[in-house]
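As you look at this complex, bear in mind that one protein chain is not there, while each of the others sits in place.
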Amino acid sequence: MPETPKHEGGRPPVQVDNVETVLLTDLTARVQAAHEQGLRFVTATCLDAGDDYELYYHFAHGAALSHLHVRVKKGTPVPSISGIYMCAFLVENEIKELFGVPITDIVIDYKGHLLLTDGGPTTPMLKRQSPTSS
Amino acid sequence: MARRTTIPFGPQHPVLPEPIQLKLTLDNETVVEAIPHIGYVHRGVEKAGERMDFGQNVFLVERICGICSFIHALCYCQGIEKLMDVEVPPRARYLRVIWSELHRMQSHHLWLGLLADAFGYESLFMQFWRNRERLMDIFERTAGSRVIISTCAIGGVRRDISPENLQYILDELVVIQKTLDDAVDVVLNDRTIRARTVGKGVLTAKQALELGAVGPVLRGSGVAVDARTEGFAAYGELGIEPVTEEAGDSYARTKVRARECYQSLDLVRRAIERLPDGDIAVRPRGRPDGRTVSRVEQPRGELFYFMGADGSARLDRLRIRTPTFANVPPLVAMLPGCEMADVPVITLSIDPCISCTER
Amino acid sequence: MGILGKARAKSPWILHFDAGACNGCDIEVIACLTPVYDVERFGMMNIGNPKHADILLVTGTCNLRNARVLKNLYAQMPEPKAVVAIGACALSGGVFHECYNVLGGVEGIIPVDVWVPGCAPKPEAIIEGAVMAVQRMQERASGKVQPSEDESEDEHA
Partner (left out) sequence: MMLSRVLSNLFSRPATRPFPKTSREPVEGYRGAVEFSQEECVFCGACALRCPANAIEVDRPAKTLKFDLFKCIHCACCAEACKRGCVQLRSAYHPPVYQKPEFEFSGAPVLAAEASPATE
């Protein structure tokens, strides 16, 4: 992870335990492996990191959590994992809608109308708003 | 001859106090497909969490859901405490358990009442809600508000419960348990209710895990997952055994919630008995830095927060995954194959909280 | 005031719509129906059909999607009608007033007669608000107050 401690002398920033950074090309295979191990899909988190998106996929095995971390350039299509974990369709639609991540092949694609309505804001969760949004 | 029709269920439906729409495709009277349409309650709390400072966010996340407000605040505060390396005093941890468990009881009472109302059992609904009012009075007296109690803060709790009020809670719990005994007996043993819930909306353990179900939906399918067993707040010291039922139908989920009411009663009593003396809060120093996840158990299931901070007064990212959000896919899987008339009860059986789902 | 007006004042029927509240105000509205507060003592009944309702209780912030539903419900209610906005969210947006998907309070969508402040208001305050709405409705029926704003433009919304 790229973060470095910002204030010298202080304690280093807390990090999420049990994170594994993977390449986008490996993502589907890794999620498939998690599915075969019988992990429960908890949710996905998207972060807007300037030119990139950071995606976390959270899994649970009993009480323990593990996470997959992917960093992608904005505009790069991200394959959907809803073909493996059907329950990911809601969160993927949400990320697609609120952050504008181009997630492809979601099993139930709401096409940007899960939470937002026409005439309302578009991709409101981005840090810097694009000029087209209201 | 089979005829396909599409029926919108909601957004304004008497069973649900909140707006959600299910587009049901029916084959005669049997549901073939159900697609949820949400977005009626979406506010944008996650973005607001990045705009307000991390101390004010406690009051924001409490207002995600008015039914389990304390537990939202608890999850948020525990995450921030992890980021700031704050040690919460023991008394505060026990007080947090007391309020969380009272909230859980309150929420289950509310749900059991709504279930009774969905069958047309108005008197039973009244019984549960009358009992619930006793819990609301406890909140009013101990926390200063009925619904959104705002007692959780970063580093501890904002209010102490006086010994007289602790005794008052114990006295009230006796009455609450007595009424609960009567009412739960009807819910679990009445012929009509059994006929409408047993075998309806079945979810096997494998399906439940695969679809990411949480809380009573998962435990009703026989999977013993309860975030409280991780021992946050004072649960580690008090000890807790997840309540599970095997059948995975609406009846099993009802039974899990009814049994959890008793579990909460027991936990509150034990927490009051073992409540240590001392401070109720420490003053947090510095600012949160780093990334963390925080999990607690809500009445509806596991609540999951992801927090990212960069050492400033504002959070970089606040991600909230609420239990109903995770329970919608199981609902979508449960509905196909059931009768149209069972849709309200099955929908209710996941205890939907739409304001949580959409934030 | 004719016999109709008297009957209406004795038993106002209530429609409750959640326009994106946190549930806190909603459960307090339902709590008014419970034995402890028992709003049916005043003849008030909570019903699901806007065409039978006299008073509309609105809780919560509005967004674009539910504003359309809210306008429809309001347009379907017969005159004279009154609207009660409950809780900080319905009054101004409350803690959410700067969120991206919040239009603010109910006021911008439909005209409001009675405001019940609080987060969440006590059931006593909600009952009081509903009683005040009945008074306002009677005044309107007897022509003392201007009828609620013309909503003809919203009829087909």
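First chain written, first letter: the chains are A, B and C, and each begins at residue 1.
As a convention for this text, contacts are C-beta pairs under 8 Å (C-beta built on N, C-alpha and C of every residue); 3 or more make two chains touch, one makes a residue touch a chain.
Predicted, not measured: the structure shown is a model, and the values here were computed from it.
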item	value
Chains in view touching the one left out	B, C
Selected residue (touches chain absent from view) among C:Ser11, C:Asn72 or C:Ser92	C:Ser92
Sole residue of B:Ile38, B:Met52, B:Ala333 or B:Ile354 that reaches the chain not shown, by the stated touch rule	B:Met52
Option touching the unshown chain, where C:Phe17, C:Tyr37 or C:Tyr74 are the choices	C:Tyr37
Chain not shown: contacting residue from B:Gln21, B:Ser150 or B:Asn327	B:Ser150
Footprint left on chain C by the chain that the document does not show	35-38, 41, 84, 88, 91-95, 97-98, 105, 113-119, 121-122, 124-125, 127-129, 131-132, 136
Residues of chain B (touch criterion as defined above) contacting the omitted chain	52, 55-57, 59-60, 63, 130, 133, 140-141, 144-145, 148, 150, 158-159, 182
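Please note the rule applied: only the chains that are shown with their structure count from here on.
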item	value
Touch-based graph of the chains, sorted into line, ring, star, complete or other	complete
Of all other chains, the one whose Cα centre sits farthest from chain C	A
Rounded Å distance between chain B and chain C, as computed from the means of their C-alpha atoms	28
Whole-Å gap between the CA centroids of chain A and chain B	25
Residues within chain A bordering two or more other chains	115-117, 124
Junction residues of chain C - those touching two or more other chains	63, 65, 100-101
List of chain B residues in touch with chain C within their complex	11-14, 17-19, 39-45, 47-48, 51, 59-60, 63-67, 69, 110, 126, 129-130, 132-133, 136, 145-148, 353, 355
Interfacial residue positions of chain C with respect to chain B in the complex	16-28, 30-31, 33-36, 48, 60-61, 63, 65-66, 69, 73, 94-96, 98-102, 119-120, 122
Residues of chain C defined as touching chain A within the complex	63-65, 100-101
